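Every protein chain but one is kept in place in this view of the complex.
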Amino acid sequence: MAKVELKNLSVEFGAFKAVNNVNLTVNDGEFVVYLGPSGCGKTTTLRAVAGLQTATSGDILFDGQRINDQTASERNIAMVFQFVSLYPHLSIAENIVFPLKARGFKRAEIARKLDWVAEIFKLGDELKRFPGALPPGTKQKVALARAVVRDPAVLLLDEPLSAIDEQFREEMRWELGHLQRELGVTTIYVTHDQREAMSLADRIVLMNDSQIVQVDEPHNLFFNPNSIFSGQFIGSPSMNLMDLKPVSGGFRLGDSSIVLPEKIVPDVVRNSAIPVRMGVRPRDVKLVDEPPEFGIEVAVEDVFSVGRERYFSFRVGDEIAQGIDVRSTSTGQGRNVAIRPEGLVFFDSQTGNRIASKGTDV
Amino acid sequence: MTNTMLRLQGLKKAYKGKPALRGLDLEVRHNEIFALLGPTGAGKSSTIQAIAGLLDIDEGDVFLNGHNVTELDPSSRDLSIVFEGFNLLPMLNVFDNIAFALRSPTYRETEQEITRRVQHTAELLRISQHLDRDVDTLSGGEKQRVAIARALVRQPSMFLLDEPLSSLDLKLREGLRSELRQIHQEQNSTMLYATHDYHGAISIADRIGIINNGRILQSGTIEEIFARPANAFVGRLIGSPAMAFFDARIDGDELAIKGCDQRLPIAQFDKVAAHGTEIELGVWPEDIELVNTSDAGSNPASVYAVDNRGYESAAQIQFPGGVFRKVLADGMTLQQGEHCGFRLPKGAGFLFDKASGNRVSHAERGI
Amino acid sequence: MQDAKLGGTPNFYRAFLLALFGTYIFFNLGPIFWIIISSLKSRADLFAMPPKWIFDIDSTGYESVFGVGAARGTASAYGVTDSLINSVIVSSSGTFLAVLLGTLGGYVCSRFDFRGKGDFLFFVLSTRMLPPVAVLVFYHLMFARLGLADTKTGLVIVAIFANVGLATWIMKGFFDGVPKQVEQIAVVSGYSRMYAFVYLVLPMVRGGIAATAGFCFIFAWNEFAFASILTTTQAKTLPVKISAASGATGIEWTQIMSAGVVLIIPVLIFFYLIRKHLLMGMTFGILGRS
Partner (left out) sequence: MTLTLNQTNKPLVPLKKKSSGRLMILGFLSPTLAILLFMVAYPIFSLIWNSVHQFSALNLNQEFKYVGLENYTYLLSDADLWQRFIFTGKFVFVCVSIQMIIGIFVGYRLQRSFRGRDLIFTLLMMPMMLSPVVVGFLWRYMLNSEWGIVNYLMSLVGLGQVNWLSQTTPALFAAAAADTWMWTPFIILLATAAFRGIPDTIYEAAEVDGASPAYVFFRVTLPMSAPVLFIALILRLIDSFKQYDLFFALTGGGPGSSTETVSFAVAKRAFNYFYTGEASALAVILLFIIIGLSMILVRHLNNMGEKN
C-alpha cells in the first residue's frame, strides 16, 4: 500500500493545460474520488499517476519517492479502464492471472492467488468462460479482480461503472465499496457521477477547468460547499440559487417582490458591500400552513414525484426554485414556503466563492 | 376519440429466430409522459421502432388515436423521434436540421411559418444563438437540445424518445429532464420516454411501464407500482435501494423465512394463490425496521457495507438467509462489520413465485 | 498504437531488426525506381554491366513508344497510342458502370435483410475470385458467336463483370458506416426512402464512391488475361500491346521499359488519390475503414 502525493502537477497538450498545477495527498489505504464534469482534467490526472501520461511539470511521489521517470509497468499500480479492457481471446481465469504470468510468478503462487480472488469476487464457473459472453457488470468485476490479484501499491479506476446498466451499477458500487474497505488498498477513482462519489469516497476531490475546486469528505462537501460550482455540482436535485439585493428592512430575492427578514443573513454578509447570491438545497425548503418565521409566500407552479419523494417548484423572479415536501400535492397561489436557516449558504456572486454561512464560518 | 393516444396489441418480432418482442401490450394516454423502463436488450428500441413503423413486426397491431396504423408508412404517422446517439444530419446546419420535417412533402409549411416556429422552439430550448452553426461544432448537450427542438417544432401527435439523455453527464441529464417536463406542460403533447435509468424514468414520467425480454410486466403510476408490484423483477428494478428478497415457504398458517427467526401470519397476505411451489418474500426496504440485536423479535444480522450519500446514508445488511439494503433513518450511523438486528413489518410485504416471478399474494399496500 | 515507453529490448537485437526492416524497404522500393531509370537509358546503357547509375538521358524508348520524333513512320515506330486510348476508354466506362451498379447493390445489401442476401454477396464476391483463364475458355466461343470478339464493348462488359463484385462490397462497407438513423429520421419526418437515399445518404459517401472508382479503374487498367485472349487488333489494350513486344525476334527492352512506365504512371496517380481508403479497397470493405 502506498501514500500518493502530487506536487504542482501539470499536464499540457500543446497550448491546452489539461491539468493545471494540482497539489494533492492521498493517504495510505484511503479511497479518494476525482469528481468533475467531462474535460475537467480528472482522467488525465489519473493517467499521469498511472504512468500512461507523462507529466509536463511537477512531481508524483509514491511513499515519498519520485516516480515520474518510471514506466507504468514499473510503478506497481493496477488500473481498471472505462471501456472494459479484458483480453477477449483469454478465458476469465487467464485474464485474471495475466499480470502474474507476465511478471513470471511461479505456477503454485498463481493458483493460490487465483483461488483467493475467485473467493472474494464470488466467481464460480464463470472462470472458464470468455469475456464476450458475460454482461458488462461481471466483466468489470473480472477487470477489478485482475487489478487486485497482484495487490498493487495503488488501485486506479477510470469511470469503471459508466458503461454499465443502471441496475448493475448500484450492485457494483456496493461491491466496490465493500471490497476496498476489506483490502485497504490506496484507491483513486474517477467519475462524473456525484452519487457514486458521495457513496464511495473517504474524500472527494472536486475538479473543474483542470484545477481542484474543493477537497473534503462527502458530508462536508454537501453541507459546506466552498463555491457556487461546488454547491451546484454536489447533490441531486441541485441547489437553488437566488440573488440577494439589500433593501430597507431586509433582502429582496432576485428581481421578485419577496423580501427576507434581515436576521436570516449572518452579520459578516450583511455589512459586506459585495453582491451576494444565496444557496438553499430543495431539502431545506418545505411547505407550511401558516406564514413561518423564515419563509416566503409564493405560487406553486408544478408538483411531481421522484420515487417516494414529492417535489414542488415555484418561481422567484425569472428563476425556478424547487422544494421537497410530502405535502406538495397541488399547485396554487399564496402558498407559504419555509426555509431552514441552517441550510443557507452565501456566495460572492462575482468570484463565486463562499462567504461565511449562518452556522459555521469558512 | 378514446382517451388513449397509443395502443399496442400483441406485438411480436423475432430477429433471425431471436425473439425481441414476445406479445407486447401497452397503452399510453393523451397528454401523458409514459416511461418505458427496462434493462438494455429488454426490447425498448424495438417497441419504439415498431410504433414509428420503422420495423416490420411479425404479429400484432399498432393503434394511434384509435386508428389502426400497422400498415401505414412511417411518413404518415405524424410522430417524431429522438435517438440516443445519432440525431442530426451532418450536411445541414442547426436551423435546417430543426426545420427538416417542415420541408417534407407530408408536413410542408410556408417558409415564413417555418422561420417563426423554428425561432420560437429554439428560444424554448435556449439554442437561439446556435441556429446557423454547423452541427458537428455542438457539444453533446447542445446536440440533444437541437434534436428535441426538431421533434417539437412539428407539434406531432406523439414524441418517441429512445434513451435521449443517457450519453450525457449526470448534471446535463437532470437539467434537460426538467426542461422536457416543462415543455410537455406547455405543449400538451404525448411523450413515450424509453430508458434503463430508474432515476430518469421516475423523475420525468406520469406513468411507468416495466419491460423485460419483450413483454410489459406492469404499467402504472409509481405509487401503484409501489403498492402492487406485479412481478419480482419489478421489485428489483424499482426503488433506490431496490426491494429486499427473502426465501420463504408456507408452514401451516404461517410464513417461515430462511435465515430469520421471525415468522409472519399468512392472513396478512390476503389470498395466496401458490401452494407447494418455491416462493420468496419481497419487502420494500423502507418498511424494514433496523433494531438492536437485543430488541424483541429481532433477526440477527451484520453490516456488509456502508454508503453515505451526504444528505442520507444507507447500509447493506447481511443475514444468514441473504443480503438486503436499506436507507438509514436520520441520525443513525453504522460501521462496516457491526452487528445489528432487523424486524419485518406485519402489514407490508408481497409473495412472489420464485420461478415465474409473478406475485401470488394480493395484499394492497398504501404508501 | 503503442506510444508509451516500452520496456527496453537489448540494443544489438533491435539494430538487427532495424537492418531487416531497411533491407525490405530497399527490396520494395528499388525495382520501381529501377524501371523508371531504365526507361530513360539508351539501348547500350540498358545492357551495360556493371549497371550504370549516371548516364545521359536517352528518349529513343519513349519516341518509339509514341511513334514521334526520330522514330516517326519508321519500322521501329511501335505506336502505343491507339492501345493507350483503348485502355482509357475501356477502363473508364467499365469503372463508371461497375461503380454505378456497385453503389445500388451495396446500398440495398447494407440497409435491408432479404432472403438470399448472403448468396447474392457470395455470388458477387466470387466474380473477384474466378481464375480468368478458366472462364475464358467459354468467353472465347461466346464472344465470337455474339460478335463481341475484338470489340471495345466486349472488353467493357468484361471490365464491369470483373469489378462489380469489388464495387458492391466496398460500397456496402461505406454505407454500413452511415448510421441507419439517417433514413429513419427522414422517413419519420415525412420524406420518402428514395429521397433519403439520393439527397442524404449518397452525399455522405461521396468519398467512398471516389475511392471505389479509383480501385476499379486500377484493376481494369491493369487487366491482361481477358484482353489478351478476347482481342486481336482493333481493341488491344496497353498491357496486351506491351506483352506483344516479347515476340519471336527477342525482346525490345527500350520499348518495354518506356511503355511499362507509361502504363504505371496513371496507376500511381490514382493510387495516391485513394490511399486513405486502401484497406477498404483491398479487403472488399470487410475490415472497415482505417
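Chains: A, B and C, in written order; residue numbering restarts at 1 for each.
Following the convention adopted for this analysis, a residue touches a chain if its C-beta (ideal position, glycine included) is under 8 Å from a C-beta of that chain, and two chains touch if they have at least 3 such contacts.
Note that this is a predicted model, so its numbers are computed, not measured.
Counted over the whole complex, the shown chains touched by the missing one are A, B, C. Interface note for the absent chain: among C:Val68, C:Val88, C:Val135 or C:Met204, the touching residue is C:Val135. Not every partner is drawn; the one left out touches subunit A at residues 50-52, 71-74, 77-79, 81, 83, 85, 87-89, 98-99, 102-103, 132, 146.
Looking at subunit C, the residues touching the absent chain are 1-4, 6-7, 9, 17, 20-21, 24-25, 27-29, 31-32, 34-35, 38, 46-51, 101-102, 104-105, 107-108, 111-112, 114, 118, 120-127, 129-142, 157-158, 160-161, 164, 168, 193-194, 197, 218, 221-222, 224-225, 228-229, 239, 242-243, 246, 251, 253, 256-257, 260, 263-264, 267-268, 271-272, 275, 278-279, 282-283, 286-288, 290. Considering the complete assembly, subunit B touches the hidden chain via residues 1, 30, 53, 56, 64-65, 67, 69, 71-78, 106, 155-158.
The rule we apply is simple: only the chains that are shown with their structure count from here on.
Inter-chain spacing, taken between the CA centroids of subunit A and subunit C, is 57 Å. Annotation: 25 Å between the Cα-based centres of subunit A and subunit B. The residues of subunit B never reach two or more other chains; the list is empty.
Looking at the complex, you find that subunit C touches subunit B at residues 179, 181-182, 184-192, 200, 203-204.
The touching residues of subunit B, counted against subunit C in their complex, run 49, 52-54, 73-77, 79-81, 83, 85-87, 89-91, 100-101, 104-107, 154. Across the complex, subunit B meets subunit A through its residues 39-40, 169-171, 174, 178, 181-182, 185, 196-199, 202-203, 222-223, 226, 236-237, 239-242, 286, 304-311, 314, 316, 325, 336, 367.
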